[in-house]
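Would you mind keeping the following structure in view while I ask a few things?
Take a look at subunit A:
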Amino acid sequence: MAEYLIIGNGTAAVGCIEGIRSTDPDGNITVVSGEEHHVYSRPLISYYLEGKTTLEKMRYRPEDFYEKNNVNLIYGRAVKVDTKKMSVTLENKKRLFYDKLCLCTGSSPFVPPFEGLDTVEKKFTFMTLDDSLALEKALDKSARVLIVGAGLIGLKCAEGIAERVGSITVCDLADRVLSSILDSECAALMQHRLEENGISFMLGDTAVRFEGSKAFMKSGAEVEFDILVLAVGVRAETELAKQADCKVNRGIVVGTDMRTTTPDIFAAGDCAEGFDSSIGQNRVLAILPNAYMQGHCAGVNMAGGSEVFDNAVPMNSIGFFGLHCATAGSYPEDAEMSQQKTEGGIKRLFIKEGRLCGYMLIGDVCRAGVYTSLVREKTELDEESIAEMKKFPSLAIFSAEKRSKKLGGVV
Partner candidate 1 sequence: MKEHYIYPEFEVVRNENRCIKCRVCERQCANEVHRFDPDLGIMISDEAKCVNCQRCVSLCPTHALKIVKSDCRLRENANWSDETIKEIYKQANSGGVLLSSMGNPKPLPVYWDKILINASQVTNPPIDPLREPMETKVFLGKKPDKIRRNANGELITEIAPQLELSMPVMFSAMSYGSISYNAHASLARAATELGICYNTGEGGLHEDFYVYGPNTVVQVASGRFGVHKDYLEAAAAVEIKMGQGAKPGIGGHLPGAKIVGDVSRTRMIPEGSDAISPAPHHDIYSIEDLRQLVFSLKEATEYKKPVIVKVAAVHNIAAIASGIARSGADIIAIDGFRGGTGAAPTRIRDNVGIPIELALASVDQRLRDEGIRNNVSLVVGGSVRSAADVVKAVALGADAVYVATAALLALGCHLCRTCQSGKCNWGIATQDPELVKRLNPDMGSRRLVNLMDAWRHEIKELMGGMGINSIESLRGNRLMLRGVGLTEKELSILGISHAGE
Partner candidate 2 sequence: MKRVYVNEQWCLGCHLCEYNCAFANSGLSDMAKALRDKPIFPRIHVEDSGKIHYAVSCRHCTDPICVKSCIAGAISKVDGTVKIDREKCVGCLTCVLVCPYGAVAPGPSGAAQKCELCLENSCGAPACAAGCPNNAIVYEER
Partner candidate 3 sequence: MKREGEVRIPSGCAIAAVISRDGKGITGDVIYNSMKPMHDRSNGLGGGFAAYGIYPEYKDLFAFHIFFDHRSTRKECEAYLKERFEVVKGELIPTRKIPQITDEPIIWRYFCAPLTSVMASEQVDENEFTARTVMKINTEMNGAYVFSSGKNMGCFKAVGYPEDVGVFYRLEEYEGYSWTAHGRYPTNTPGWWGGAHPFSLLDSSIVHNGEISSYDANRRYIEMFGYKCTLQTDTEVITYILDYLLRRQGLTLEEAASVIAAPFWSTINAKPEKEKEKLTFLRTVFPSLLITGPFSIVYGWNGGLMALNDRLKLRSMVTAEKNDKVFIASEEAAIRVMEPDAENLYAPAGGEPVIVRVKEGKF
């Protein structure tokens, strides 16, 4: 019977388990979890602080998930891979053998070497449930919070704690919030909503040095704070892969079947650098749906099936204080941008060579998935369809024939 070993216990691992089980109901699956928690959804940690979910509800899968899937869950940290003996050694020296190994090690926060960081009493990263629980303990109604990083993590953290602290300042070296997914105009809308809810920004500026509860900014400004949250960025966890001699760039390089360059070793999730069809090359797409789908693909292939995951695109759905934002795809310089302003929002479509290559929706995100699918499927559109698409996302973009397959067939 096959021995499947999965390092990591996040979304990719769940995808991997479900992928294996869809193909091989019997093989032994062992999961090594670094965190001593049932599988939970990491993006929910801010919602937890906000009170929109509970520890109970945060479980990504039901309580009996491991049992039902006949998975042997081990808490521990994998430290060594031996590709010859096909084994993985844990921190506690326990050795696990595998026929197929999947690395779902995820990523970890990147903390730049700030001067004086060690003098800061209450400093947190915001990645794991334990991070969130630790931060929660520090919160109080009068606390001044400085968040370094105005990306998804930093801002979700800000939203999550907004009602529970005195003030929040977010700084980022970039000139706008959410710089990885939004252009300036769109970012400004989001920033506005955040500001309306009491969050202040110091953009184009960042902390360079700390002294106790004071941050010294690049611009020369000084910020007093009680709590520091570092959300500068994340890095793929690739240590084991390197040991196993897998090719590693920013992440562990995988093919569209999730195999690494080392036989019998797969990788999936935030640690992997898979194919991004929106740009036609590999890159790390650290988003949850991607992690699951890569995991699932890896699982199926580990179990001898054949699945290809070749249409990953960057996409994000995120909201702050009721203002939603949906984005997907890429925004090439030479693309035609079609823009529509809506009440309190904006819609930008990036069209190139008769295809929708990316979009940004702020405010009304209804049926955004129709656009996402156009991006993902690289659907070729005639003029009529493009005109229809510019109006709003609907199935009217497609021909009657295609629509009848979508609405009248099993899909």
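Candidate selection criterion: all candidates are chains of the complex that A comes from, given by their letters.
Note that in this section a residue touches a chain if its C-beta (ideal position, glycine included) is under 8 Å from a C-beta of that chain, and two chains touch if they have at least 3 such contacts; residues count from 1.
Because the structure is predicted, anything quoted here is derived from the model rather than measured.
Only one entry among 1, 2 or 3 touches subunit A in this complex, and that entry is 2. Residues 15, 41, 43-44, 47, 52-53, 57-61, 288-289, 292-293, 296, 315-319, 322, 324, 326, 328, 365-370, 372-373, 376-377, 388, 393-396, 400, 403-404, 406-411 of subunit A touch candidate 2 in their complex.
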